[in-house]
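Of the protein chains in this complex, one is absent; all others appear in place.
Chains: A and B, in written order; residue numbering restarts at 1 for each.
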Amino acid sequence: MTIATSRRGFLGATSGLMIALALPLKGRAQDAPPQGAEQAVPPALAPAPVPPNAFVHIAPDDTVTVIVKHIEFGQGPLTGLATLVAEELDADWAQVRGALAHADDTLYANLAFGMQGTGGSTALGNSFLQMRGAGAAMRQMLVETAAEAWGVPAAEITVAKGRITHPSGKESGFGAFAEAAAQRPVPDNPTLKTSDQWVLIGTDLPKLDTASKTDGTAMFTLDQFPEGAQVVVIERPTSFGATVASYDDAEAAKVAGVRAIRPLPQGVAVYADNTFAALKARKALKVEWDLSAAETRTSQQIMAEASAAAREAGRTVEETGDLSGFDAPGATVIEAEYQFPYLAHAPMETLDGVVTLAEGSAEASYGCQFPGIDRAALAKTLGLPMESVRVNVLLAGGSFGRRAQGTAHFATELAEVAKAGGPGSYKLMWTREDDIRGGYYRPLSVHRMRGAIDAEGRITAWENVIANQSIMAGTAMEAMMKDGLDSSSYEGSIGLPYDFGGFRAAWRQLKTGVPVLWWRSVGSTHTALATEMFVDELLEAAGKDPVQGRLDLLKPDAARERAVIEAVRDLAGWTGKVQGDKGYGMAFAKSFGTYVAQIVELENRDGRPQVTRAWCAVDCGIPVNPNIIRAQMEGGIGFGLGAILHSQITLGENGAVQESNYDDYPSLRIHEMPQVEVTIIKSDADPTGVGEPGVPPIGPAVANAWRALTGQKTRALPMLQNPGVV
Amino acid sequence: MLRMTLMAAVLAAPAVAQELRAPDQITGANDAARSAALFTEMGKVLQHPRCLNCHPVTGGPTQGDDMHPHNPPIVRGEADFGAAGLNCNSCHGTENIPYLTRTGSIPGHDPWQLAPVSMGWQGRSLAEICAQIKDPARNGGKDLAAILDHHARDGLVGWGWAPGEGRTPAPGSQQLFGELTRAWIDTGAVCPAG
């Protein structure tokens, strides 16, 4: 999704920030840190939960806990947002902790969305002023409190590394003044530092969650054990949209530890004392499915339909110049069709959630990306008012988009489990098979490309017709669609930095019964591949070098694109030639406001590409934590590489998903991971995200390198299942 | 590419569903010819994917009736037992364990390891495999009696007929395989030609 942050959004949030600051400091500053990811077990259900409503929390022992409104699943907001607060607060990094905020669309709205949510690589960008403002306001209140206590002018007080000092020799930590500071009015316009005053922003601060994730003490959803909680697993249909026709639970019910077996809209749920009993009983269930409303087409049939649709004109989503280049005398017209399969996210932690239902209230704890939407879905399904439902956001073992659910399908399921079970606590777990076969895939997509090259070797026309399913249509996100267009279906195919002369991109919407979802970098998962593979093919046909050819194509205002392409060229020592048994390829993609160019080196090992090295240049504006930026580029490269080499979800007979686990839906493994070098462009532009933008360029860079080395053109993915065409 | 490799592997792999005939059903013009025919019959077991998968010549084990490379990738290692830090027993226990979350099972036996390189059979002809089996320098110092014992009674050999949920067993039974081996030895332990 492409979401623009606006000045109005930031201003709107400023008043929210002040309320948020005022509430916690009054009376809660010295309480236990608010409920969040770092807590092991959710407290017993409170009759009327009082939200902590805070961004910053200072304890008497000087510990500064930053309440982070974005979920942490490896992309770094826990550390990133805490850095912003700590910078303006002049805290010492060693005293800083992070905790995840609970669901509250008002206090914890993503300023780019207008509601709480993590997605579109927006976490740092939308928080950049807000969280610094929170830190600066807190600092000012502490200074004013100290000035009053010491009887000195506030202007004479300095704060550094968590110590408040006055030239007279008076000195204190933050904790001693936290409660008194809370009584002060919140400053209207706290002064933010200028960039030359930063001591934390721009440095490789160690991540706040590294230690607990290294020694096994980090607590995730599955690690929660509410008193008396039953473990729930669900036997699910083999085809999307199938329903339970009948079931036989005679054998399942005999399994020791099984408490109940209940039909739910999703399938048949087993409630048990422990995970083993639940799984053993589920395996013993016999369920007959009614396929009358199910999607029973095979993925091959859907792909054929998409391929046919991409040969139609489609709805124009961007058109500039004219396409006469295709018909000009002496023009060479090149065509290509690229086919992209369904992809599962397959995060290491499957979907799971803990819910406690009491009379008139409910509390759910799990890793969710849209806590507000989920909270509303829980309330609706349980027939409770919103204010009686609390959602605690926990650390999640990866997501890659899977936990960002416009349909709130998991929250709804969690609520249905509790509703059917009655008052009590439940831990719902999806198995890996549930995850791989459970839909919400990256949409299957086809790109039909045409390009024209004139007699002088100039690209004069470009056309791309995209056929795929809309992610937003039919969900709470539909409101973000304009005029029936879902930009996430074709983002990355438009607004290109290249001057192709005539340009047209069009979209043809498909409808299937397969649920689809954003998958790390969303539209750019396929648009960057199609665009960058095709531009590479056109440059080759025109006799141009892939790097210089792209630089020559750039529009005059594409300075940031130019900078990353030149930077990666220099980092890799690009020659444009096959060297020995090694081929090289490059690709560029801008996604979510971040500019990334990558070059790969690969070898042909028994007909398979083995990527040995990758170079990456990234411009994400002000680099708040270069360590995290590098990590996200490295991880994005590995994640994207695994997908283009291995990944596809296929539907077989009756539309049944044929893959089931990491053996038949393989992930990248360590022996396939290249050495990665990352360079970060120095910038004073507003920071943009890095969670997704590392992914789009790697696929086309590998395909382009493979073509350079072997002459084989990639036309369908994954590469290891689809031999290229020569 | 992988699909092509797999197809090649399928074509190269022997037919999976075969009946194993008893020794009295195997005839020959003379003892030598019958002996070679008996070994050819034994070959239905020896070249069955249940056996070949852990008798690789180069590289690590393969998996499935299509004999695709083992996933996760496993190397032979110095002791025919995988790599330091990822050996056979990292996953394979003392018995077959059915999966809890889907059909199928992870195979197991005590011990569980690759046949030594000298007993690698993948891609080899029956004549070559026969020569390997008879050669004490390559078969772990076994004479014909020890070979019979190994075929008729070894637990890991026997696993081939009880490979666990989701796996095609080797044809016949270990008893029948033992009887064929005995008959082959009794007729002179002749190897089939080329």
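Everything below uses one rule, namely that a contact is a pair of C-beta atoms (placed from the backbone, for glycine too) under 8 Å apart; a residue touches a chain by one contact, two chains touch by 3 or more.
Throughout what follows, contacts and distances are computed from a predicted model.
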The chain not rendered here carries, per UniProt and among "Isoquinoline 1-oxidoreductase", "ABC transporter permease", "Glutamyl-tRNA(Gln) amidotransferase subunit A" or "Anti-sigma factor RsiW", the name "Isoquinoline 1-oxidoreductase"
Touching the hidden chain, out of A:Asp62, A:Asp104 or A:Asp209, is A:Asp209
Can you tell me which of B:Asp80, B:Glu95 or B:Asp186 touches the chain that was removed from the display?
B:Glu95
With respect to the chain omitted from the figure, which of A:Gly635, A:Gly655, A:Pro687 or A:Pro700 is a touching residue?
A:Gly635
On chain A, the omitted chain is touched by residues 73-76, 206-207, 209-220, 222-223, 225, 231, 256-257, 274-277, 280, 346-350, 395-400, 429, 431-432, 627-628, 631, 634-639, 641-642, 661-663, 667-671, 673-676
For chain B, residues in touch with the removed chain:
71-75, 83-87, 89-91, 93-95, 97, 99-102, 104, 106
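One rule holds in what follows: only the chains that are shown with their structure count from here on.
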Cα centre of chain A to Cα centre of chain B, whole Å, reads 47
Touching residues on chain A, where the partner in the complex is chain B
276, 279-280, 283, 431-433, 606-608, 660-661, 663, 666, 669, 671, 719-723
Which bits of chain B are touching chain A when the two form their complex?
1-5, 71-73, 100-102
